[in-house]
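I have placed the structure first, in the form of structure tokens, so that the comments after it can refer back to it.
One protein chain is absent from this view; the other protein chains keep their places.
Per-chain numbering from 1; labels A and B assigned in written order.
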Amino acid sequence: MSAVTATSPLADTVAAFFARRARWTPFEIAFWLVALASIWLFPTKHLILTETAILALFALSLDLILGYAGIISLGHAAFFGVGAYFTGLVAKYGLINEPVLALFAAGLAAAVIGFATSFLVLRGSDLTRLMVTLGVALILREIANRYSNITGGADGLQGVDIQPVLGLFRFDLYGHTAYIYCLSVLFVVFVVARRIVQSPFGLSLGALRGNPLRAAAVGIPVNARLVAIYTVSAGIAGVAGALLTQTTAFCSLDVLSFDRSADLLLVLIIGGTGYLYGGLIGAVIFKFMQDYLANLTPQYWQFWIGLVLVLIVLVGRERATGWTGYARAGLIKLFARAPSLPSPAGGGKGPAAVGGAAPDGH
Amino acid sequence: MLTVLFDGISYGMLLFVLACGLAVTLGLMNFVNLAHGAFAMAGGYIAVVLVNRAGLPFGLGLALAFLFTALIGGFLERTLYVRVYNKSPLDQVLFSIGLVFMSVAAVDYIMGSSQQFVQIPSALQGQFNVFGVGMGKYRLLIIAICGVITVTLQLALMKTRFGSRLRAAVDDQRVARGLGINVGAVFGITFALGSGLAGLGGALGAEILGLDPIFPLKYMIYFLIVVTVGGASSITGPFFASILLGIGDVAGKYYVPTLGAFVIYTIMIVVLIWRPQGLFARGVSR
Partner (left out) sequence: MPILETIGLEKRFGGITATNGVSFAVEQGARLALIGPNGAGKTTFVNLLTGVLKPTAGKILLDGVDITALEPHQRVRRGMARTFQINQLFADLTPIESIGLVVSERKGSGADWWRVVGGRAKITDEIADIAERFRLGDVLRERTAILPYGKQRLLEMALAFACKPRVLLLDEPAAGVPEAERHELLATIEALPKDVTVLLIEHDMDLVFSFADRITVLVNGALFADGAPEEVAHDPRVKAVYLGEELDG
């Protein structure tokens, strides 16, 4: 629209802009319909689909801090592990018998740890954050290892018995209950995350990631916001970990492993950050890839993962994942800018206009 | 207690030789090379092959471990690393993690996953008993070799032309280039040297640290701690940091077994929060 002289029409334009921004796009609706349909489309694949859903949820949690707040973490598995072990322990000792309740509690526990450690990532450069988050994850793993009389150590937690969901849906061998359960949790958490990201709070995150100096200069309490989103992210990661324990009735040290944190980064790199669906798409692709590679060279599939990482970086993240820009543009018009990871000052390439239309597309 | 101190010092000096390459790379190129441990591992396995299987003398094995690893490092630097220098820290980290995964899997495939040891000549086995303190002969050798290396490095850094070029490039790359210093060559040689030293450390330390395909992952955090605490702008910083950590770790595990491992992690986090640029670094902002 051209310049207006009366205020009213301009105010209407503003309101319309925000309304459009918030709308569920057709692609989003299609995405979730397909996800729902997958229950019936792939009845024999529910076990791996469950793993994918859990990974997607985990990736979603990292996207919140990495894609939206710009916090680089090399140790997000720490919160995943807290959720996983918490759930295993309360199930084993019969403290909380209903899975959904245990899920909430696990998320809360992970959020507490997240809150406690959030202060460590406020200060320092990206490098510092990488090391601090790595350190926290390693400490937790060491704790789990050290107190193997409680955690089962390298052998894992034994005797975890999971009750039926809501007292009604028993976990079966084929993963049917597990998948529907995980998919539902994923959807619910996703909707909440979407709300957060679309809210004034979410908008302030983008601001403080892009320009923390200016964010503070317009009255945004930067540290408070970072602590908040870090805590939420930790909680969601904990929920993902809890789901893993509940669906496999098992929990071992590898929930806290460095591999898990590193693989998670790869998932987000593949899918793209900053638009919420990147973790979900990336998880699907990663799982496919992992399945394929594991069949190829069972013991050494890590090699190929490493190779993929190296190649993606060499080729350049934007170019390697450029095709997902089309998915992004279709899925989310509102976040159609900033398709790549935040580039720290003096760092990598800025966001390319990869299929991401400016928000004036109408 | 003196034995603990002695062990701690030898462990610390070993850590220093292993980690100093990383410190210099970080300080010089602002590059986070998480794959540094892979070079150490390479050196260790090269020594295993040469000494155990080919029957070469121990000393020669060490020297060749250094040489071959340095060559590998130099090669990788010129071909791969150089393309990643200008990317964001996250990209660099992902890149080096990718290299770690690849090297871990490759070594597992080639050499098997069990722990390996380099055969130490019998002359180096056993202990000396000095004033009632048991000093392992091997550990003495470690201290000796590492000490010589440290002194040589410091002298080279301070007294040679290459050293001054390196220091200039670390201080301010652009100005150094402007002065006609071939910064690319400095990077390459330094990286090769750092990798070579890591390889030497890996070979030397196989006896103490153990050698298996997951070595880079196990010890990655140790190297990072040395660099964090010691800062990346000098050699003396990481040196003292390594000694501190070596003694801290050994003493911690000896006196407080349940919490021993946490000592170093906690030190790292505390230091990172308190002084993000390292305990011993100069106040040079980056």
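As a working rule, contacts are C-beta pairs under 8 Å (C-beta built on N, C-alpha and C of every residue); 3 or more make two chains touch, one makes a residue touch a chain.
From a predicted model like this one, the values you see are computed outputs, not experimental measurements.
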Displayed chains contacting the withheld chain: A
Residue, one of A:26, A:43 or A:210, that touches the chain absent here: A:210
Chain not shown: contacting residue from A:92, A:141 or A:225: A:225
Of A:11, A:101 or A:311, the one touching the omitted chain in the full complex: A:11
Sites on chain A contacted by the missing partner chain, in the whole complex: 1-4, 7, 10-11, 13-15, 17-19, 21-22, 195-196, 198-204, 206-207, 210-211, 213-222, 224-225, 228, 337-338, 351, 358-360
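Definition applied: only the chains that are shown with their structure count from here on.
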Inter-centroid spacing, chain B versus chain A (mean Cα positions, whole Å): 34
Parts of chain B lying in touch with chain A, wherever the complex brings them together: 32, 80, 83-84, 86-95, 97-106, 108-109, 217, 220-221, 224, 228, 258, 261-262, 265-266, 268-269, 272-273, 276, 286
Contact footprint of chain B on chain A as seen in their complex: 72, 74, 120, 123-128, 130-132, 134-136, 138-139, 142-143, 146, 258, 262, 265-266, 269, 299-303, 305-314, 317, 341, 343-344, 347-349
